[in-house]
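I have a structure here, written as structure tokens, and I will follow up with some questions on it.
Omission of a single protein chain aside, the complex is shown with its protein chains in their original locations.
By written order: A and B. Residues from 1 in each chain.
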Amino acid sequence: MGVGAPRVSLEIMRGSATRRRKELIVRAVFASAAALGLIISLGIVLALAGEAVLWLTRIDLGSLWAQGWFPRSDEFDLLTLFAGTMMIAVIAMAVATPLGLGAATYLSEYASPRTRRILKPAIETLAGIPSVVLGYFALTVINPTIVQKLFSSAGTFNFLSAGIAVGILTIPLVATVTEDALHSVPAALREAAYGIGARRRTVTTKVVFPAAVSGVVASLILGFARAVGETMVVAIAAGATGTALRTFNPLEGGQTMTGAISSLAIGSDQVRGSGNAFLSLYFVGLLLFAVTFALNVVSERFVRRVRRMY
Amino acid sequence: MGKRGKWLAVVAAALSLSLLAAACGGGDDGGTGDTGSVDLTGTITISGSSTVQPISSLVAELFNQDVAPNVSISVDGPGTGDGFVLFCGGETDIQDASRPIEQEEIDACAQAGVEYVELEIAFDGITVMTNPANSVECLNPGDLYALFGPESQGFASWSDANQLASEVGGTGNFPDAPLEITAPGEESGTFDAFIELAGFEDTALGRGVPEDQAAALRKDYQPSPDDNVIISAMEGSPSALGFVGFAYAQEAGDQVKELQVDGGNGCVAPSVDTIADGSYPLSRSLYIYVNTAKLAENTSVKAFVDYYLSDDGLVTGVTESGYVQLPADRVDATRAARDGAAA
Partner (left out) sequence: MAIVAPQATRSTVEAALRGRRADVRGRLLESMLVLALLASLAILVALLFTTMVTAWPVLSSRGWDFIRSDTSSIESRAGVWQGLTGSFILVAFVAVIAIPIGVAAAIYLQEYARDTRLNRALIANVRNLAGVPSIVYGILGLVVFVQALRSLTGPDTYGKSFISGGLTLSVLVMPIVILVTMEALRAVPSSIREAAYGVGATRWEVIRSHVLPYAAPGIFTGAILSLARAFGETAPLLLVGAVTGYFSTGTGRGPVEVLQGKYTALPTQIFAWAKLPGQEWRQNTAAAIVVLLAAILIVNLLAILLRNRYERKW
């Protein structure tokens, strides 16, 4: 404690130069990694947009409204693909919503911790099943035994069995996101309700669920986006061929945006008869990217609301 | 540091294990034929028709097994049309085709400077089939046009086609039963072959169908690239209708009922014999097209083509795949064509 004690200067506080340099290097390395993410999404948009625009200039814009999707005959009815995608997504959500929400609610509110520890990984295992396996299952099991028994007019391929299969795929996504949302509702809310004598089901339906509704809706939107983007199940079970007539009947087969892309791509670079067929792949890809992008943005708004409330 | 280090170790171990496994090759390393070019190496890329793919795949496998295990071969089957584009782009060495090359493709190859030789390797038939419970037995080209052709769009029942059938020389008299068609799609060579063999284009043009729609089927049938599925669709309804390649129909056995086709000389059922002697109307040739430049410069391509055209390929390979082998004179013609190109 004397006059000779060194003053605490900024230099001393800063520390050694080597450490500082290391910090900067590390920071730069990490920053470039993050920049890569940006580059990738730009890359996707560019890769698609350029060719998509080229395609639009080449085709007769009237062919975007035709009797169906027949790319090699220059018929590019977009509504066919869009209707197909929406039908599958809607059917899938009809399956995934009750089962996913129900399973999540049970796991979060009713199940004992031991049950939860066993069953939650089981549901997550369902998430790990590759879609090609589920497509095969849809074709060989779901369709013959369930759909065709119920609706005799259903063909070998139909949107219904593909939609059910996609729904099965989506259950774990809906279940896990909903379960997280329900679980993160503060215990204080629950305890308050129980404290005034509410029954479990009242607490669940009138207190917990409404508090978590943003997260629940977010999970449904994510599930919908997943269903929209599903390819393999459709490729195998809905008869993903190169062509389809426009239909709004789920008992018929047809084509979705993802199926159209994969069928064009499994072919090869160009096809005879119409060089425009392959290029249409880029346009449909861009459309798909835009649709899922929009869905994700919407769901994010909801998730942010949950975070803000607590 | 422990976590990081362990993680890196695990990753490195996994990576090296996989590379080791892959680099050591897979499957049977055996099969050294005594006439062997065991040290023959090279790469052969084959693509094209999914109908011919089983033949080329089997021949490639036998070639690797008995002659040259170190030659790397890949066989894909995106379709004849799509395959020709790759071929004329110089990306494949051998093109499998279930129909002869078309003018547009000839032009494309010429433009790209790709020269080729056409080698006929087998016969195949197109089997028109229905559910075993269906009473229909025999169809002629007029019937086929009335059921499948561009003007049959919208016919939901067999009997709807009776009127059209009588107009184009078909026998008609179809029952009043739901007409559910499952067949290959536009991208398939079988689609093209069916239209051509049944003469749809001429019939349609003669009846005033616009040119760009004449060589087509009706648009409202269920297309499928998967022959398995077409066959199982026949079981789906007692009056289902469809067509596939002969080999697949044979494989299906009792699952389907093969219809007879009357090409003007009576109803003929598809069989190995009727296809071989040409009495079954819906029969066609299968080809491979070989890039002559690659044939000259790539010794493994030459060895493979020779193997293909030997009895091992044209007899064993073809028949084991379920197709019909060429009669002796056609075999000679093919071999002569190969000799001409290799000269």
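Following the convention adopted for this analysis, contacts are C-beta pairs under 8 Å (C-beta built on N, C-alpha and C of every residue); 3 or more make two chains touch, one makes a residue touch a chain.
Every value quoted in this text rests on a predicted model; they were computed, and no experiment measured them.
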item: Absent-chain contact - pick from A:Ala193, A:Ala225, A:Leu245 or A:Ala277; value: A:Ala225
item: Residue among A:Leu56, A:Leu79, A:Leu99 or A:Leu189 that touches the chain left out of view; value: A:Leu99
item: Contact with the hidden chain (one of A:Ser73, A:Thr204 or A:Ser219); value: A:Thr204
item: Which residue of A:Ser63, A:Asn249 or A:Ser262 touches the chain not shown here; value: A:Ser262
item: Sites on chain A contacted by the missing partner chain, in the whole complex; value: 15, 19-20, 22-23, 26-27, 29-31, 33-34, 36-38, 40-41, 43-44, 47-48, 51, 98-103, 105-107, 110, 119, 121-126, 128-134, 136-137, 139-141, 168, 171-172, 175, 197, 199-202, 204-205, 222, 225-226, 228-232, 235-236, 258, 261-262, 265-266, 281-282, 285, 288-289, 292-293, 295-297, 300
item: Chain B, residues in touch with the chain not shown (by the definition above); value: 3-4, 7, 11, 14-15, 17-19, 21-29, 41, 43, 45, 53-54, 56-58, 60-61, 64, 69-77, 91, 225-229, 231, 248, 251-252, 321
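Operating definition for what follows: only the chains that are shown with their structure count from here on.
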item: Centre-to-centre distance between chain B and chain A (centres being mean Cα positions), rounded to whole Å; value: 37
item: Contact footprint of chain B on chain A as seen in their complex; value: 67-68, 70, 72-73, 139, 148, 155-157, 239-245, 253, 263, 266-273
item: For the chain B and chain A complex, residues of the former touching the latter; value: 47, 78-79, 81-86, 89, 102, 104-105, 180, 182, 185-187, 212, 216, 219-220, 222-225, 229, 232-233, 236
